[in-house]
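Note that one protein chain is taken out, while the other chains of the complex remain in position.
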Amino acid sequence: MTATRSDSVDAGMTLVVEDLGISSLVRDVSFEVGKGERVGLIGESGSGKSLTALSIMGLLPDELRASGSVKLNGRELLGASERELSRLRGNEMSMVFQEPMTALNPAMRVGRQVSEPMSIHGTRRDHKAAAAELLDSVGLPADAAGAYPHQLSGGQRQRVVLAMALANDPALLICDEPTTALDVTVQARILDLILSGTRQRETSLLFITHDLAVVASVCERVLVMLDGEIVEAGSTREVLTAPKHEYTQRLLKASDLEAS
Amino acid sequence: MTLRVVRRLAILIASVFVASIVVFVFMAVLPGDPAQVALGVNATPELVAKTRADFGIDRPLVAQYADWMGGVLHGDFGRSYVTREAIGPQLIDRLGVTLWLVGAGMLVALVIALPLGTLAAVRHRKASGTAISGLSQIGVAIPAFIAAILLVQVFAVQWRWLPSGGWTPPNQDAGEWIRGLILPALSLGLVQGAVLTRYVRSSVLDTLGQDYLRTARSKGLRPYQALFRHGLRNAAVPVITVLGLQLATLLIGAVVVERVFVLPGLGSMLLDSVAARDLLSVQGIVLVLVVGVLLVNFVVDVLYTVLDPRLRGS
Partner (left out) sequence: MQTRTRNTSVLIGSVLIGLVVLAALLSFFWTPHDPEKVNAAARLLGPTGDYVFGTDKFGRDVASQIMVGARTTLYVGVVAVGIAAVIGTPLGMFAGMSKRWLGEFVMRGNDLVLAFPALLLAIMFGAVYGASTLTAMIAIGIATVPSFARIARSGTLQVMSTEYVLAARSGGRSRFAIASRHVLPNISGLLIVQASVSFAIAVLAEAALSFLGFGTAPPTPSWGRMLQESQELLTVQPRLALVPGIAIAVAVLGFNLLGDGLRDRFDPRLAVGS
C-alpha cells in the first residue's frame, strides 16, 4: 500500500514477509524490515501479531501451518529444515518474549542461560566472561550470573532475556510485548536497553505491542494488524497523526496519545 | 537449604519413633500368649511362667518397649520365640536379598519408563505416542504376581531360558545370581515401569508446554536438545515423587514376588514368621519395612531441594 516493493529493494532488506498466512488465523500479511530499521506491529490480542512473530522464528505450535514467504537476508525460512532454522535462531534472529517470569529455565543459573546462545553457535569460547559482559551490557551486576531466575525481579529477568537475545549480534530482533508484564517504571529502562542494543549492532527490530505510546517512542514505521490482516502501514508519524483506517483511529482515540 | 533438610530429618526421626511404638503396641496387644504358643498346649504353668520371664514379656509394656528399641538401635532385634535364634543377623541377610530385588526392579522400571514416557509425550499427537499410553494403561492393571506367573510360564517353563525360582548369592556364582534375578526383577519392574511411564509422559508433556523451552529453542537448540538440556531436570521433580512412592510399593511388592520365586528375602521371612506365629520376628521385619518406606520419603524430599532451586534458601 505504502512502501514500493521490488526485487532490488528486497536485496537490501533484512526481513521480507510476503503473503504470509497461518492456518486461517493470519492472511495475506506482507511487510519488510530494512537493516537497522525499527518497525512496530500493533493490534489487539488475538489479532495474529504473536503468531506472525513465531512463524518468522519457525516456532509456531505444531498444529499451525504457515504459508507464503519469509526471507531473512534473502534466505527463505518457511519450509526450511529444523536444522537450518536452529542455526539461524539465537544467531541471526532472536526473540524477546512477553513473560519474563516464565521465559527462563527455573532450574538453571542465569549465567549459563545467558551465555548459552554463544556456546550453541560456537561464537565464543570463554562463556563465563561472555556472560559477565552481556549481563553488564544490560545493567545487571556480575553476581547475577550465579543467581537462579526466581531470585531476580521481573525487570531483571527481562534484562536477562534481552541479553540472551542480543548475545550473537543478530540481524533481526523480535520483541513480543516485552514490557507489558512489567511495572511502568521498569518499562522505560527496558525500552532504552532495546533501543541502545539494536542501534549499537545495527540490528533490525520487529516490535510487537498494543501500546501506542511505546510504538511512538521506539519505532520508525508501524504496521496495524486486525483480525489476522495488516490494515494500515506507514511511518510512525503518519499513522499516529493521520490514521486512515477506522480501526487505527479508534485505537488512537482509546489511547491517551492524542494530546501529545 | 540445610534448614529444610534438618527440619525434614527431625520429622523423619519423630516418624520412626512413633511408627516403632505403633508396631510394638500392635504386636503387644495381640490375643494369646507367645510363650504358650511357643511351648504348646501341654506345657505346665511353671514352665510357661519361666518362658515368659525368659522372653521378657512378664514386665511392664514400657520396659519391654525400651528394651526392644534399645536393642534395635544396636542392631539387636532379640531372639525368636520359636527358634530361639537371634533375629538381627538373619534379618540383615534377608534384607540384602530384598534390596537387590527392589533395586533391580526399579532399574527395569526406569529403563522402560524414561525413554517410553518421554517418547509418548513428544509424540502425543501421533499413533506411536497413543499406543505407548494405551499399553502402559494395560500394564498398570497387571499385578506383579500375575506378571511373575506369566513370565515363569514363558521363560522358565516353555523356553527353559531362566530358572523359575531360587537364589544364588552374588559372591558364590555371579552368573547364576543374575540369571536368578532377571525374572523376579522383570515381574516387579514391568508393572511399575508401566505406572512410571504414565507419570513421565504427563510430566514431560507439561514441560514441553513451558515458555522456557520455547526460549531455549529461540536460542538455536533443536527440539530434543532443548528438552534434554532444559526440560528434563524440571520434568524430574514430579517424577521423583512418584519414584519414591514406587520404591515403597516395590519394597512391599517384593513380599509377593519373593513368594512366587522362592527367594530368601525379607518378604518370605515375614510370611514364614507369621505362619510360625513368631511374633517378635514379625515385629522386627515390619519395623524394618516401615522405616524403609519412611527413609525413602525422606530422601525424596531432600532430592526435591537439590533439583528445584526455588525450594532452597529463605
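Think of it as A and B in the order they're written, each chain with its own count starting at 1.
The rule we apply is simple: a residue touches a chain if its C-beta (ideal position, glycine included) is under 8 Å from a C-beta of that chain, and two chains touch if they have at least 3 such contacts.
If you're wondering where the values come from, they're calculated on a predicted model, not measured in any experiment.
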Neighbouring displayed chains - absent chain, whole complex: B
Residue of B:I87, B:V152, B:L221 or B:V237 touching the missing chain in the full complex: B:V152
Of B:V5, B:L232 or B:L271, the residue in touch with the unshown chain: B:L271
Sole contact to the chain not displayed, among B:A35, B:V72, B:L190 or B:L294: B:L294
Chain not shown: contacting residue from B:V5, B:V48, B:L99 or B:V140: B:V140
Hidden partner chain, residues of chain B it touches: 11, 15, 18-19, 22-23, 26-27, 30-31, 137-138, 140-146, 149-150, 152-153, 157, 248-249, 252-253, 255-256, 259-260, 270-271, 273-274, 277, 279, 282, 286, 289-290, 293-294, 297
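Heads up, the rule we're going with is that only the chains that are shown with their structure count from here on.
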Interfacial residue positions of chain A with respect to chain B in the complex: 57, 59, 62-63, 82-83, 86-91, 94-95, 97, 99, 102-108, 116-117, 120-121, 148, 150, 161, 164-165
Contact set on chain B toward chain A in their complex: 125, 210-212, 214-223, 230, 233-234, 307-310
